[in-house]
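Okay, here's the structure, questions in a sec.
All protein chains of the complex are present and in place, except for one that has been dropped.
For subunit A:
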Amino acid sequence: MQKNNDHSGLGNPFDHRQSLIHGRQCDCQQCLSDPPGVTLAKRAPAASVSATPDNADEMMDRVVESALVRGMFGHSDMHRRQFMKLVGGGTAAAALASLFPLDAIKAAVKEDLGPLEKTRLNVGFVPITCATPIIMAHPMGFYERYGLDVSVIKTAGWAVARDKSLNREYDAAHMLTPMPLAMTLGAGSTPEPFIMPAVENINGQAIVLHNDHLDKRDPQQWRGFTFGVPFEYSMHNFLLRYYVAEHGLDPDQDIQIRVIPPPEMVANLRAGNIDGFLSPDPFNQRAVFERIGFIHLLTKEIWDGHPCCAFATSARFARENPNTYGALLRAIIDATQYSSDPGNRSEIAEAIAPTNYLNQPVTVIEQVLTGRFADGLGGVQDVPNRIDFDPFPWHSMAVWILTQMKRWGYIEGSVDYQQIARDVYLATDAQAVMRELGYEAPEETARNYQIMGKTFDYTQPEAYIDSFEIRRS
């Protein structure tokens, strides 16, 4: 049995009987060697009330938990002990884990992965070039390199991708960057904590108009137009709204925005159901290829370096399979970095064009990935960063997305922007893995952006929303 106030080394933070304060009389090894009262320490999850952690990894786990629990109770050991007594350590551990993906954080902090809990995984993707790293990691062997046997499964659209992720048919999936935020908040679905440890692509979208509108290059002339976007919680929706609003059109009144799964965009444009769309590639280029539409604007002109799609999984998956999660994240980040090298793009285009993946002509994919493309206006443009791949999930990106969700009324009430950004966009995970794999990772996790000449200050989200004339909130 445990003695009260016993802490041989690290105390269990979920046990109300234990003090995390090493008192004057403390006889634990650490206190015998260190001066008393200096160190705060603690112990492992409620389930294993074991003694001192016996290896570096376990020690690391406890340090992370320690920091968290201590952070929650504001370093007040009295409050912690009262709380644990009231609700029970196990409940508290579970509640905390559901709010905050403890193991996910720990997994990435670890240098060496333990044995994989699961090697056969299902990863869903929507057939667009944004998913390039997730897809090409399969034919080009990135998953195998990290000991994983992954089936990449084509999905008909994002609503289905979301539902299959919530159903756990997919272990992880290609999602749009706003989706994990929306799912965690329960906007448009049942709330379930999702995490996004890596962005897939930046830029790479475009506004395409039907050839009938060759003379309507000024958004002012778009009153009454119908536009397609791939999903409500998408950068496409938010960028299109931002763009037309900056040109004085109210996206809810002056134009109609319709959700159409990306693969059906071109067919709808041909049929004349829509006047244009802001959609992912290859469908922008496909519309040009089929001589149906032209590229009005690449989204990099709206916000150069904007995020688009992401690699996401449920917090639960990361918690239950920390080693598998770690290996999968390494494979994805490695593949993303490989994709960002322009020299590899042609090879990737050929690997992902077949029926099993994108099911598109190689010429179309190549034009998208290399950035040398026909614009549908008779010219060939050369824009090497038309699409780029950068895994780092900036917290400030999440904050911007949340401001737009609030601006257009997708979420209401007060929003803790920074906290949600930190919980969902696991920048520290990405940072650790990027460094480990020998890539450069930014030091900070947030920065300001210039979007159509307007500055976004991530520390002032509410003021940013109020600065727009056209808004719903």
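General observations
Throughout what follows, contacts are C-beta pairs under 8 Å (C-beta built on N, C-alpha and C of every residue); 3 or more make two chains touch, one makes a residue touch a chain; residues count from 1.
The working rule: contacts and distances are computed from a predicted model.
Hidden from the displayed complex is a chain whose UniProt protein name, among "Curamycin polyketide synthase", "Ubiquinone biosynthesis accessory factor UbiT", "Nitrate ABC transporter permease" or "Protein translocase subunit SecD", is "Nitrate ABC transporter permease". Residue in contact with the omitted chain (choice from A:D163, A:E320 or A:D416): A:D163.
Of the listed residues A:T129, A:T155 or A:T445, the one in contact with the hidden chain in the full complex is A:T155. One of A:V288, A:A318 or A:V433 touches the chain omitted from the figure, and that residue is A:V288. In the full complex, subunit A touches the hidden chain at residues 127, 151-156, 160, 163-164, 166-169, 190, 263-264, 266-267, 286, 288-291, 354-357, 359-361, 363, 367, 373-374, 378-380.
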